[in-house]
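Worksheet: the structure to be examined is printed underneath.
One chain of protein is taken out of this complex; the other chains stay put.
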Amino acid sequence: MGIEEAAPSGFLLTTLEKAVGLTRKASMWPVTFGLACCAIEMMAAGTPRFDLSRFGMEVFRASPRQADLMIVAGRVSQKMAPVVRQVYDQMAAPKWVLSMGVCASSGGMFNNYAIVQGVDHIVPVDIYLPGCPPRPEMLLNAILTLHEQVRNEPLGVNREAAARAAEEAALRATPTSEMKGLLR
Amino acid sequence: MSSTTSSAHGAQGTPRAAGSIVDDGVEDVPSFEATGGDWSEIAEEAARLGEERIVVNMGPQHPSTHGVLRLMLEIDGETVTEARCGIGYLHTGIEKNMEYRTWSQGPTFCTRMDYLASFFQETAFCLGVERLLGIADDVPERATVIRVLMMELNRISSHLVCLATGGNELGATTIMTTGFTAREEILKIFELVTGLRMNHAYVRPGGVVQDIPPGALDTIREALGTMRGYIRELEDLMLGNPIYKGRTVGVGHLSLAGCMALGITGPVLRSAGLPYDLRKADPYCGYETYDFDVPTSTDADSFSRTVLRIEECYQSMRIVEQALDRLQAIGPGPVMVADKKIAWPAQLAIGSDGMGNSLDHIRTIMGTSMEALIHHFKIVTEGFRVPAGQVFQAVEHPRGVLGAHLVSDGGTRPYRAHFRDPSFNNLQGVSLMCEGGQVADVVVAVAALDPVLGGVDR
């Protein structure tokens, strides 16, 4: 039928896309980027009780140039925002951003002059994690969910098509502000 | 002055030359500022200018500055000639936000200031509000003992994080994992009692939000044993470790005169020899009735601060044991003032969607008494009024003296709430402790000060 009929045993066939996704997802290194309370829970996630290293993630890199994932752990102040952006810019692509906690995701309870109302105003966010602060287990779950997302990420033309499809879907959808009904 | 130097370099085609943070006394010295770029280029330019003096910016995103602290170090070779701090990268506007929320909602905000020592902010705030209301003597004994219990457990967990991150910053991962594992034991207790691992908002004006759950006393006693083992392990790891001693002994020296001048309190002051502890000097929450010691040292260096923190953990355990005995002796009783005009009507229970008002309580106020429902609505939405005036309530925080300055205008919300955070004040000691030392010692000195930037910036 295909090449697998003719090829000798010991070969495993897959698409480049899947192979790349698998390698990218495995051993994703986060940048050491703690801001506030969530950073303590992020550190706790790396310690023996929760053990982030089970997922090949315990190597928190001090240099953004060696990291793939930025965990924005805590409230981002107006003064810190340029620094956050600079750290993001210094990371080598492909890179992902996890917005940990409500303060990073939306400003949370600090709806005031000092706090950026959501880190997505300054960097593109791939996954939001609610909680104040989220438990380490929640962080683990968010990272695993992100892994799944990364593993299935399309490449090349497929990526463009997927992005286009996502944009169209977003344009068709009712904006949240126009939705009516119960708040849930 | 910076404009002249920078334009001069700019004319010579130097890539990233700009004004620097030098002061007026050194106007003639050529200076430049490098942000990123190749280190060899920077070194080359420094050599070309015939200048060894380099200003290094450490942070705000740096793995060993304890959060988002920014240090501007002027170095000559490996020696730090000038150290300055830049803070404000975590300024959250909590004090302003508190002015728009009721007095009962205050603990929810101030607990997030110094996120490693939540109970201290909550207690300082609530003691202040109680003094403004004039109900300080009406707070039930049981609530006060629970506050002491939680504060002392919190002191242990805060010191453990200090030791753990301090070790981590020196490259000792085992110290970090051991410290955090021990801290988890305390967080399990916090979760059992308050429902949360951090940011509890458990202490409320007039008492605490709910009683400790049944069986908690035994759990805490059991956990104390485990904790003692972990702290003993940490003690062995740190105090007998020649590398740790080599890094910390004699580093970050700050004399008693320096501490007093800069208003530095807490373990750093006690390491200089003054046994100043508000729990003894100006007792609150009945601390004068507990039996404990205030450990001091006269070495005034980073190592002695480590020793003191470990010793304070043991002293806190002594207080915890006494508090447990008292809770056992007092027996069940109210944990909130009897005055229904102030007491937060929280009868909490765990439901399918987490913790919330218990269904029994809701059934009672909804079904049986219109007045109870109105009262519940009013006290939750409007809050209680606090007579006009101001108080300054200080408590002994793991890092020093925490003061809450509360001003009321007779309304339902604080007119002004200001927290004098010990880390904010103590960070001023960095220049004194680091100048003249090595760059690597800066990390040690800052770790021994144990600043928590959430408290510094608020």
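Details
We call the chains A and B, going by the order they appear; numbering starts again at 1 in every chain.
Throughout what follows, a contact is a pair of C-beta atoms (placed from the backbone, for glycine too) under 8 Å apart; a residue touches a chain by one contact, two chains touch by 3 or more.
Here, contacts and distances are computed from a predicted model.
Within the choices "TonB-linked outer membrane protein, SusC/RagA family", "ABC transporter permease", "Bifunctional protein PyrR" or "NADH-quinone oxidoreductase subunit C", the name that UniProt assigns to the complex's undisplayed chain is "NADH-quinone oxidoreductase subunit C". Among B:M260, B:L348 or B:V439, only B:M260 touches the chain left out of the display. Only one residue in the set B:G134, B:G171 or B:G436 touches the chain that does not appear here, and it is B:G134. Touch with the chain omitted from the figure is made, among B:E95, B:E169 or B:D211, by B:E95.
In the full complex, the hidden chain is touched by chain B at residues 87-88, 91, 93, 95-97, 100-101, 131-132, 134, 136-137, 260-265, 274, 276, 281-282, 381-383, 385, 387-392, 394, 401, 403, 405, 407, 409-413, 415-416, 418, 420, 424-425, 427-428, 457.
Taking the complete complex into account, residues 78-79, 107, 111-114, 117, 176-183 of chain A touch the chain not shown.
Keep this in mind: only the chains that are shown with their structure count from here on.
Here chain B touches chain A in the complex through residues 36, 60-63, 67-68, 88-94, 96-97, 108-109, 112, 115-116, 161, 165, 176-177, 180-181, 183-184, 187, 197-199, 453-454, 457, going by the rule given at the top. For chain A in complex with chain B, the residues that touch the partner chain are 32-37, 39-41, 43-44, 47-49, 60, 62, 74-75, 77, 79-80, 83, 87, 90, 109-115, 132-133, 135.
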